[in-house]
Structures are given as C-alpha cells and as structure tokens.
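As structure tokens, the structure follows; a few thoughts come after it.
Of the protein chains in this complex, one is absent; all others appear in place.
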Amino acid sequence: MDDALLRIEGLVKRYGGLIATDHLGLSIRRNELHAIIGPNGAGKTTLVSQITGEVRPDEGRIVFAGDDVTRLPPNARAAKGIGRSFQITSVFLDFTVIENVSLAVQARAGHSFRFWKQAAGEAILRDPAHAILAKVGLLDRADELAVNLSHGEKRALELAIALAGSPKLLLLDEPMAGMGPEESLRMVKFLETLKGQLTILLIEHDIEAVFALADRITVLVYGRAIAEGTAAEIRNHPEVRRAYLGDDEEA
Amino acid sequence: MRKLSYILCALGIAVLFCVPAVTEVADMSYYLDFTTRVVIFAMAAVSLDLILGYGGMVSFGHAAFLGVGGYAVGILSYYGITDGFIHFGVAILASALVALFIGMLSVRTIGVYFIMITLAFSQMLYYLAISVNTYGGDDGLSVRGASVFAGVVDLADRDQLYYASLAILLGMLLICYRLIGSRFGMVLRGIKSDERRMIAIGYSPFRYKLLAFVISGVMCGIAGALLANQTLFISPAIMHWSRSGEIMVMAILGGISTLFGSVIGAGLYLGLEETLSRFTPHWQVLLGPLLVVVVLFARNGVLSLIVPRRAKTRHG
Partner (left out) sequence: MNGVLALEQILNGLQFGVMLFLITAGLTLTFGIMNLVNLAHGILYMLGAYFCASLTVATGSFVGAVILASAATVLVGIVIELLTLKRLYARNHLDQVLATFGVVLFFNELVRIIWGPASIYSSVPPALSGQVELIPGLLYPAYRLVIIGVGLVAAAALVLLINFSKLGMLIRAGASNRIMVSAIGVNIDLLNTLVFGLGAAFAALAGAIAGPILTVESGMGNDMLILALVVIVIGGIGSIKGAFIASLLVGLIDTFGRTMLRPLFELFMTKAAANSAGPAVASMLIYLAMALVLFFRPQGLFPPRTR
C-alpha cells in the first residue's frame, strides 16, 4: 500500500435517502493512470467532488501523499498537489490563453500579494506557461482570448491550466466530453505522453479511450466499486458486463 | 485603438490641469467647484470600479465610505484639529477598519446577497450618523476647519484643493492600473471570471477579495475626506443608499472595468445633473429615463461608443 498516492477508505456520501458513495475504498498508485467508469448516476461526479474537496463525505477518509485531507478545503488540496479539469469546460474566458496558464503557474510560484510589478512581464510565470502551452499544442494561440477558442482548444487549455499547477495527482473529469473523434484521438495521444510522469485519475465515458489508456480501471455502480483490474480483466469481468457494458453488447 | 485611448486620456488630463486657470480668467469660479466635485466623485467611482469591474463585487453601499472619510474630517475639526495629516490619516485608517469589518462579513457571499449585505451595512452607518446628536445627527455637521498640511497646503484654498484632488485621483488611477496587471490583480480578475476554477487551482478567494474591498474602501474614504473639505459640511445624506446608487451609476455610465471610464462617468453624471437642473428643477425626471436607456442600449458605457472593449465577456 506504500506506493498509493491517493487512498480512499470507507467513503460514504448520502443525499437524503439516496446513497451516492457507498462505503467506497479505492487506492491510486503513483504514476499510474487509473480510470473510473460507470453508468450515469454511478456517483462518479460525487466522488470527484469529494476528492477535490468541494463535497464533504459523511463517513470515511481520504489520504493523499500520506496526509489525511478529508477535512481540507479545495484550495488547500490543490496546493498539496491535486489538480483537476472540470467536466464542463472551465477556463477564464476573458483572459488570453497565456494569461490562463500563467495564473495557474502563479499559484505555485511565490505569493500573489504583489501589487505593482506587472505579472505579464514576469519570466518566472511566462516561461513555464509557454512550455505547457507548447506541450498541449496551443502555443500559436497564446495571445488569443480564451473565449475565441474552439471547443477542443478550450479542453486542451483546461488541461494546460491543470498541469500548470504541477500536480502530483491529476483528476480528469470527462476530458473528452463533447469532442469529435479526431479531437478525442488527439487527447488520447496527449494523455499517453503524460503517462508515467504523474498520477492520473481519469473519469471518462469513452470506453475505448479508457481501455486504451488506463493501467487500472475501477467500475463504479451505485456508489460502490463492483470491480477493479487491468483493461483486459475488466473487459471480461462478468459482473461488469452485466451491470455496465450490457451483456448483449459483445455477446 | 489602444493608442487612441491613451491620447484621449492625456488630453483629458491636460484639460483638467487647465481648469483653475481658465475659470479664473473667465471669472467662473463656480465651475472650479464643479470640476473639483467631479474629480472627487471620480475617485469614489474609480474605487467602486476596482472591486466591481475587476473583482465582480457589486457593492451597493459604497457611499458609506464617503461618509466615514467625511465624518473623520468633520469630527476632528469639531475638536479643533485641522492638521491634514491627522485628518487624512484617520480617514484612511477608519475607512480601512470599516471596510475590513464589512468585508469580512460580506465578501464570502455572492450575487444579490453581496449587494444586500453591503447595502445593509451602509444603512446601519447612515442611521448611526442620524442618531448621534453630538455630531449634528440628521442636520449634519459643519466642518470648522479645512485640512492644513504642515502649513504648506491648505485645502481651504480652492485651487489647492482642486490640484490636491486631481493629483490624488491621478495617483489612484495609476495605482489601480498597476494593480490590475499585477499578480494580485490577475488573481482578483480570475476570481471574478471563475471563482470555482480559482479554488481548484489552489487560490483562496476570500483574502484577495477582502483586501481589494479594503483598498477600495480606503480610496472612497479619501474621496469622502476631500468632499468634506470642499463642502465644509457633512451630513448623513452623504451615506444614503441613493448616493451609493449614484456612485454606481457613475462607474457604469463610463463603462465598468475601464477605470478611466469612471472619471468620464462621474463627469457625465454630475454634468447632466448640472445642465438638466438648469432647464428644470425636476431634472431627475429626465435623468431617470436616460439611465434606463443607457442600461438597455449602451451596455458597456458611453466610453464603448468611442473605444471598443478589449474583450467580450461571457455575460456581455
């Protein structure tokens, strides 16, 4: 268990009579890409919100890099190294692309109580931002306002913002949502380049992408993990096929 | 187009510098008073624009800080203290403390709740001023002596008051322009743009919003201290909610998130008041519909008709 970067123990979240997370245990190993799949209403979003700290669990613990973060607010968790992308694209639309990323770099590069020196002129912010934009392929759009980007470009920018905080754990909440096949393919390729450099928790509907990318997969149904394993194991897991893939699909 | 706006700003500042000389020559000292008033209210509008236009905080109680600054000068003079450094030092300190207090309780709230809570606090101060009879209560308080700085600058002198106000306004504009491009300003604008995203990056919005609120409150407090020097009178009316509304109107007339637009907005609002009230004592009957028309049809303020906006925002 020592190689686990994120450990979730006995996590429970109830909304009224509904149980969204049901005594869930989960362990994400360092430098693995761990995917969580599950039908709609399986509690994926609730789980993400509990890991990032936006929703507080009713029971259980969340341990990140050896520290109990269960009671930490979201910004403190981000500071500890949990970066995320949002399911609904969430970039600073009235900022330029480079400003979007610089702002995220700034969160890790010294304090932000500086009032006179212009942030745009700070090499310590600009250079890492440029490097990340080059990585996600947005460098030539650096001075464009984010609002003018295409959907795929916005998703890439979203990822760039998350990466700019140099997270230890990157939480990707349906990064391919709303993307065309071509854009999806590009995203899969990009995520492949990230593999092994940092720990990634991927929530995704695109099953083929998940099977192609993930080191380990957890299947979530009604807030419980019904199966966990490699892509090959999950593909052939009878309970998974029944509950999630639909038995007739590959029969 | 950016060049054009710089030229316009420079031109505006040049004109403002000439006002005392021109009014002196033309024997229209009344207009010097008017322009001083514009400059002072411009400060209030700029201070509001800083948090409204760049921090997304719609403060509906900013006139409270005019009152705090004004009463600081009024009350100190009441006790025979006319030292400008003490006047302005106390005004700054008092408005900072009041802003800190109000801010701590309000900047966590969002949207209409923030509007309401700032309104509530300004109303509290308004009624407080009304009920304290020592300092005139409802009738207000005469300022017995204007601020004098080390025997050199005497704000009782109209020209000196004007130039002091103008210098402070320009200083505030410069500070604000630097501020919004600084690290702090980027964070503030980020919070306005998408607070949830900022938290996910690792920022704690509270402290940045609070500090911005305090900076804004202090700026408005200084404007209040200058206003008390100009009118040599201070009454609770300065804190009435409709006054807060007027400051907001000024900031918006010129276009929010433009800073300099607030100066134009202040000039425009007070100019309209001035001109319309010449035609009719019932000038508000004309001003009201004008406001409605501006909101409905010139959404980014009148400045946007001259200088196109840099960015289209989501709500724009």
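Labels A and B are assigned to the chains in the order they are written; within every chain, residues are numbered from 1.
The rule is short, and it goes like this: a contact is a pair of C-beta atoms (placed from the backbone, for glycine too) under 8 Å apart; a residue touches a chain by one contact, two chains touch by 3 or more.
Note that this is a predicted model, so its numbers are computed, not measured.
**Student:** Which visible chains touch the chain that is not shown?
**Tutor:** Among the chains that are shown, those touched by the missing chain are B.
**Student:** Using the touch definition from the top, which of B:L52, B:M172, B:L210 or B:I234 touches the missing chain?
**Tutor:** B:L52
**Student:** Based on the whole complex, identify which of B:I81, B:L100, B:I130 or B:L232 touches the chain you can't see.
**Tutor:** From the options B:I81, B:L100, B:I130 or B:L232, the contact with the absent chain belongs to B:I130.
**Student:** Name, in rising order, the residues on chain B that touch the hidden chain in the full complex.
**Tutor:** Here the touching residues of chain B are 52, 58, 60, 105, 109, 111-113, 115-117, 119-121, 123-124, 127-128, 130-134, 241-242, 245, 248-249, 252, 256, 282-285, 287-292, 294-296, 299, 315.
In the analysis below, only the chains that are shown with their structure count from here on.
**Student:** Whole-Å distance, chain A centre to chain B centre, using C-alpha means?
**Tutor:** Centre separation, chain A to chain B: 43 Å.
**Student:** Give the list of chain A residues in touch with chain B in this complex.
**Tutor:** 52, 73-76, 78-79, 83-84, 86, 90-95, 99, 102-104, 106-108, 111-120, 122, 145, 147, 161, 164-165
**Student:** Where on chain B is chain A touching in the complex?
**Tutor:** That would be residues 175, 178-179, 181-187, 189-190, 193-194, 196-197, 199-204, 208, 211, 311-314 of chain B.
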